[in-house]
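One protein chain omitted, others in place.
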Amino acid sequence: MTLVFTGICSHGPGITGRADLAPPELRDPFFAAYRAMRDALHAARPDAVIIVAAEHFANFFMNNMPSFAIGMADGYEGPIEDPDWLRIPHRRVRGDAALSQAIIAEVQQSVDVAYAEEWKFDHGIMVPLSFLDPDNKLTVIPANINCQGPPLAPLHRAWAFGEALRRAADAVPQRIALIATGGISHWPATPDSGRINEEWDREFLRRWAAGDKAALLDYTDAGTYAEAGQGGFEIRTLIAAAAAARGPGTVHFFTPIPIFSTGCFVATAEIA
Amino acid sequence: MTLVFTGICSHGPGITGRADLAPPELRDPFFAAYRAMRDALHAARPDAVIIVAAEHFANFFMNNMPSFAIGMADGYEGPIEDPDWLRIPHRRVRGDAALSQAIIAEVQQSVDVAYAEEWKFDHGIMVPLSFLDPDNKLTVIPANINCQGPPLAPLHRAWAFGEALRRAADAVPQRIALIATGGISHWPATPDSGRINEEWDREFLRRWAAGDKAALLDYTDAGTYAEAGQGGFEIRTLIAAAAAARGPGTVHFFTPIPIFSTGCFVATAEIA
Amino acid sequence: MSLYQLSKLLFELNRDTALQAEFTADAKAVTTRYDLSDEERGAVIDGDVGLLYVLGVNGQILMHFAAFRQIAWADYLQRMRDGVRIHGPVRAGIYAMTTGLDEKVAGV
Partner (left out) sequence: MSLYQLSKLLFELNRDTALQAEFTADAKAVTTRYDLSDEERGAVIDGDVGLLYVLGVNGQILMHFAAFRQIAWADYLQRMRDGVRIHGPVRAGIYAMTTGLDEKVAGV
């Protein structure tokens, strides 16, 4: 039918796994913003939610690393991580293979997406889902952009992927929501973990909220790596969301929370 | 430097595995045409040969099926099939990971290709190699177009892939050859094996030799399936070769050989 | 519907010589790692190419499995025809039979 909701949010295993180590005055407003997005998402009554993630070698490895992938199964499971470590219990998530296939076929008209008839969720999808769908009610279609193992798709292809997802969402009869999740600056899973370039992040979010395509695509991977870390490559997911929504965005929350290893944000965009 | 050679040819396990069952008057001229292409290929002195294949579940499966993929390893091995059945001994083929990476990065500017740091060759690459490189001297970069497991990339994206490969070949300092291998009409690996639509094949080869983009893209998968079988989906590889070469083509050989399960052809195109 | 799992088993078997050795030693043990129906499990263990074909296994996967099982080409084609004769038309996928049960297009 059309895209009915677009939001973006941080992920990171620390957000749930190390929640008790975070200062409550930073953590609680972040979680509250996440819950507010949960309410807005459900209020949009989506039949399915496309989650554009930047997974961390849960399904895709250098033996066959697609730039873009979409799940095509009737169910998915996660997390792959130790549930006690991540503090998210294992769940089976409902999918819709037929809807996935319709979306994939439309996306393929302009973006060369791999399809996957099985898919295991890691914290990249499970952390957002734990906030956005605590009761495991949503139908999910996972999508992925390779942000981990170079060579990575250039940013303008991430934009093209978002445009293709929008076209597909508009083409199918269902009400489709889109959530993109990725980091801005961060140096995850290294001894640098906790390093955050707040200024870089605020500037990125400014460009994102403005829906400024030229400015969003005006990053190089070398520059991002130097200023925003390898975690910064995940801006691809957020860029895809901006391309899908087309409208201006609102940043509901942004605060660096070092123990979560990332700047923590929640934002939504108007569907235009 | 630039593309120095472009050729297309049939594959099929029967071409080697059932060579003794074929009528010599059909088989021998086909093998001679293959050998003539071998000589022309080596005369072009390529530093590396990109082989655009349509593999048959040797590496890529529905758990992660990319529309387009390129190998990125320093060596490959094959065949995955029983060497006695295929009548091609196992070999290790030289690759060039650094050259692959340069090509992939350029291709990714317009086509979203998966990269693969390991790759096992099946008959789709091994049968052509057994003719074109009997002494195992070439450096090979395998590429693949999903022609087996729908949803498949539309034909215009196969054309775009060929254009991207040409751009990449022109961008690297090495001399690059391109061989594409796929079937025209055929119903392989079914009880219909041996069925060939000669008229459909001749018309396709006419369009290919003319380099007629509009005519080459004017097939639907439903029409191809009805008239040319599921094997006909492999025209994607031949379309990519036409897009890469840009120049007119010459069909050196075409004859249906039912025991090989495919119309057998060898053709080359001018680099323009 | 576990055609995906059935196909995955055969895909992995076709390309992995270590798994092939395991399968030769104890086919049943290998099949327990995949979520198969009894009909599918039996077809794999018995190497029943005719039934696997009717169940919808992609011909390009099935052909490699037949080669692994040392089934000659003419026999492979005949087993698929017999499968359709016994079990009816192919139930899934794009490798349906389009020729007659007694037609041998390639002469074998």
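Quick notes on this one:
Letters A, B and C mark the chains in the order given here, with residues in each chain numbered from 1 onward.
By definition in this document, contacts are C-beta pairs under 8 Å (C-beta built on N, C-alpha and C of every residue); 3 or more make two chains touch, one makes a residue touch a chain.
Please read all numbers here as calculations on a predicted model, not as lab measurements.
Contact with the chain not shown here comes from a single listed residue; of A:G17, A:P46, A:G211 or A:G263, that residue is A:G17.
When the missing chain is restored to the complex, the residue among A:F31, A:W187 or A:Y219 that touches it is A:W187.
Touching the omitted chain from subunit A are residues 13-14, 17-18, 21, 56-59, 61-63, 80-82, 85-86, 120, 122, 148-150, 187-195, 225, 229-230, 258-259, 261.
In the analysis below, only the chains that are shown with their structure count from here on.
Note on chain placement: the centre of subunit A and the centre of subunit B lie 37 Å apart, centres being C-alpha means. Counting partner chains per residue, subunit B has residues 59, 62-63 touching two or more of them.
In subunit C, the positions touching at least two other chains are 4.
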